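Pasting a structure below so you can have a look.
One protein chain is absent from this view; the other protein chains keep their places.
Showing chain A:
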Amino acid sequence: MTDFSKPTMPGMSRRAVLAGGAALTASLFAPRGLRAQDFPTAAVNTTGLAVTDSTVTIGILHSVTGTMAISETGSVQAEKLAIEQINAMGGVLGRKIQFIQEDGASDWPTFAEKARKLLVNDKVASVMGCWTSASRKAVLPVFEQHNGMLYYPTFYEGLEQSPNVIYTGQEATQQIIAGLDWVNQTKGAKSFYLLGSDYIWPRTSNKIARKHIENFMEGCEVVGEEYYPLGHTQFNSVINKIKLRKPDVIYAIVVGGSNVAFYKQLKAAGIDPTKESPIVLTISVTEDEIRGIGGENVEGSYACMKYFQSLDNPNNIAFVDAFKKMWGADMVIGDVTQAAYLGPWLWKAAVEKAGSFDIDKVREASPGIELPTAPEGYVKIHENHHLWSKTRVGRARADGQYDVVFETADLVEPDPFPEGYQ
């Protein structure tokens, strides 16, 4: 890992030399290129993957049509940016990355079919893809059967650990526990109303939240827990219930179009998040979602995740610059977009550590891979294929960005099968 131990600041001085914005962040990452002739194809690719003397092909598998396109577009953009930057600095083992992009079309069987196509027909060396847990569960058997490698970017419910997946987002305990402790300790919150859309991620997350509140937080209680069907647009009844119970915190894990309806109606009903009574705490609203909800409706609510676009560190500033240069100045970057950006970099680091594109060797090399140059700050792959990462709390501003008000002192260990929380 000598490539990555290079300090960041000297890299910054190359800014003047490198004109392209894409190359700018790239300069922060492992600036020393490896030459392809030092790694003969026959030696680095013993299993017939799509690797030539000058290129290596990977897959991108997200929904660019259908209802999930809203969320997955950012991930595709981040992955393409990372690939472009890696190529600008010489590629992986001296080989340029080419990618084949497939559309999962927001349909889980389509995801499985396209994953099979990428692995069996295209023989891609790795796949950056999926967003919802449902799509990940659909492709999982395909990746395990054909021994592929998936880099999955979304924060999710945990309870999974596959040898064929690297989870670059946070699992539920990483995201939830620090936020609950923070709101309890700094705001003195004691009572919580849990609310969510009715599917696996909000339900599992709220289960963990409830266990933590009841078993690990002194004198705290859950005063309500509720789920609404995906796409539900009428929240007036539950808002009345919340007013009746008077919780200190509304813990909301509402997603998609429902999110927009929920925040608009919450504000219309006189619960203004800026007044912080009750405090609105969420793990499902990134900068991406705020664009649809409207900053004025979300302002003052708190989000708990690992990345915010407003993070003030040189890696992130360069990343945001490069992203906007590539995709437009009005782009916003949410937690998952940043996690998707890590995928190609983590894969590259693992391949170069292994000195091989072979899936088995990449898997073996993955635990312990460090990425000090990630926009969110230093991350490291755990034995369980999740990332060590910091958890942060941000307060939403009217302009749709977050002010970071808290971050954990240390990296939070990923724990996909938490004891005492099941």
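Basically, contacts are C-beta pairs under 8 Å (C-beta built on N, C-alpha and C of every residue); 3 or more make two chains touch, one makes a residue touch a chain; residues count from 1.
We adopt the following convention: contacts and distances are computed from a predicted model.
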item	value
Among "Protein FixC", "Succinate dehydrogenase cytochrome b556 subunit", "Urea ABC transporter permease subunit UrtB" or "Ferredoxin--NADP reductase", the UniProt name of the subunit that does not appear here	"Urea ABC transporter permease subunit UrtB"
Contact partner of the left-out chain, one of A:P141, A:P163 or A:G257	A:G257
Among A:K123, A:K190, A:K241 or A:R397, residue touching the chain not depicted	A:K241
Sole residue of A:G48, A:P229 or A:G420 that reaches the chain not shown, by the stated touch rule	A:P229
Among A:T65, A:Q145, A:N215 or A:S277, the residue in touch with the chain that has been omitted	A:T65
Contacting the left-out chain in the complete assembly, out of A:N45, A:T73, A:N87 or A:T373	A:T73
Absent chain, residues of chain A that touch it	64-67, 69-70, 73, 198, 226-229, 231-234, 236-241, 243-244, 256-261, 264-265, 267-270, 272, 288, 290-296
